[in-house]
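Here the complex is missing one protein chain, while the rest keep their positions.
And now, chain A:
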Amino acid sequence: MEVKLACMVCSVKVRLKAGCSSVVRSAVGRLVQLVNRGRCTKVHRNFNLEKLRNGYLFTEIARRELQHLEKYPNAKVISLGIGDTTQPIPDNISMSMANYARALATAEGYRGYGAEQGNKELRKAIAETHYKDVLVKESEVFVSDGSQCDIARLLLVLGSNVTVAAQDPSFPAYIDSSVIVGQAGDLEDEVGKYCNIEYLECGPGNNFFPDLKGTSRTDIIFFCSPNNPTGHAATQNQLEQLVEFARNNGSIIIFDSAYAAYVTDGCPRSIYEIPGAREVAIEISSFSKFSGFTGVRLGWTVVPEELLFSSGFPVINDFNRIICTCFNGASNIAQAGGLACLSSEGLEAVHSVVDYYKENTKILIDTLASLGIKVYGGINAPYVWAHFPGRKSWDVFAEILEKTHITTVPGSGFGPGGEEYIRISGFGHRESILEASRRLEALF
């Protein structure tokens, strides 16, 4: 433990570190803990945060990867874990951002606060390129600094008294944020589920679409398609069932379409392709996996005007209030980049990077399939969902990491429904993907 101490006589700052005698360190550590108990504030910890059992999944993956690197400093670790984009942003897009940035040094080009809802042109471009045929208005598009942030803001709008359903497995931010906001109830350790969350099991047995007949009503339904982590893209028919289910129950769907650009086989790219969805669904999306903006930070949320709370109050009004009060808009430079992504030149460039990752994913699917491993996903998403029947996913994760120096993500990190599965992401340099394939072939 690190203890900050200072000599009162000579003021030299001392930190008890590895070099000090361990006896001294532990003695001081114990004293510090004793004294700290008397030095705590009287502010109670938020009990919702106590309900989070572990750290955030991807933080844990990063930690394990680092640990592994320390153990094997010469190993060439290949990261197919966290879905982090690797290919450079196309020139014309980064050039737009650079030009915008340079203009900020001029009187004509300087911009201060932007509209919290986003730059008008960008909102219009998003509405026109992503929602060309589905009547989403520019005024319904809210530009943000990314989906993970939007999920938290949406739950802040909805408050702690709503009930939530999420796919099992699913992107951990839905459930974790729900726990944080106080919607989830307690964790039932044995099953690894929060008692107030409705888990919508998605597996090969039900074609990765939940059996809605057996599903209880909740206020909110998180649904991600193409799915992270399973890679499954819901069909038109499946989404019609989902919208009908929501309408019958008076629920609100939060539809995560962050991977829409990866759809290959004609599955819907937006929930608004389904008639009636405007009155029951919010859609979130992101430039992260679409344009390599994982570090640049840009996304958006669509809240249709027709979406009303039970009192008739428009959800969009409350979302707007949160945006104005708890947020101050996405970076104007990032927004300039987003606008460039949506020009015809930009879209072409961005799609070729998406294709690159799709080819990566295909290589991984082929490799695993040739090894006799049952794989899912990968066709409409940059994730391959590999099944290891009877095995614990953290064990498989550890084995793959130890023996091939490849980081993946254990399926149970996405929920109990992910046990026995491993998620392998298709983001990486081609050589890394090919090398990873070789190593997997050697292992299995």
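Here, a residue touches a chain if its C-beta (ideal position, glycine included) is under 8 Å from a C-beta of that chain, and two chains touch if they have at least 3 such contacts; residues count from 1.
In the analysis below, contacts and distances are computed from a predicted model.
Missing from the rendering is one chain, named in UniProt as "LL-diaminopimelate aminotransferase" (options: "Gamma-secretase subunit APH-1", "RNA polymerase II subunit A C-terminal domain phosphatase SSU72", "Proteasome subunit beta" or "LL-diaminopimelate aminotransferase").
Set against the missing chain, the residues A:257, A:285 or A:332 yield one that touches it, A:332. The chain not shown here is touched by just one of A:166, A:252 or A:422, and that residue is A:252.
Which of A:219, A:283 or A:420 touches the hidden chain is settled by the complete complex: it is A:219.
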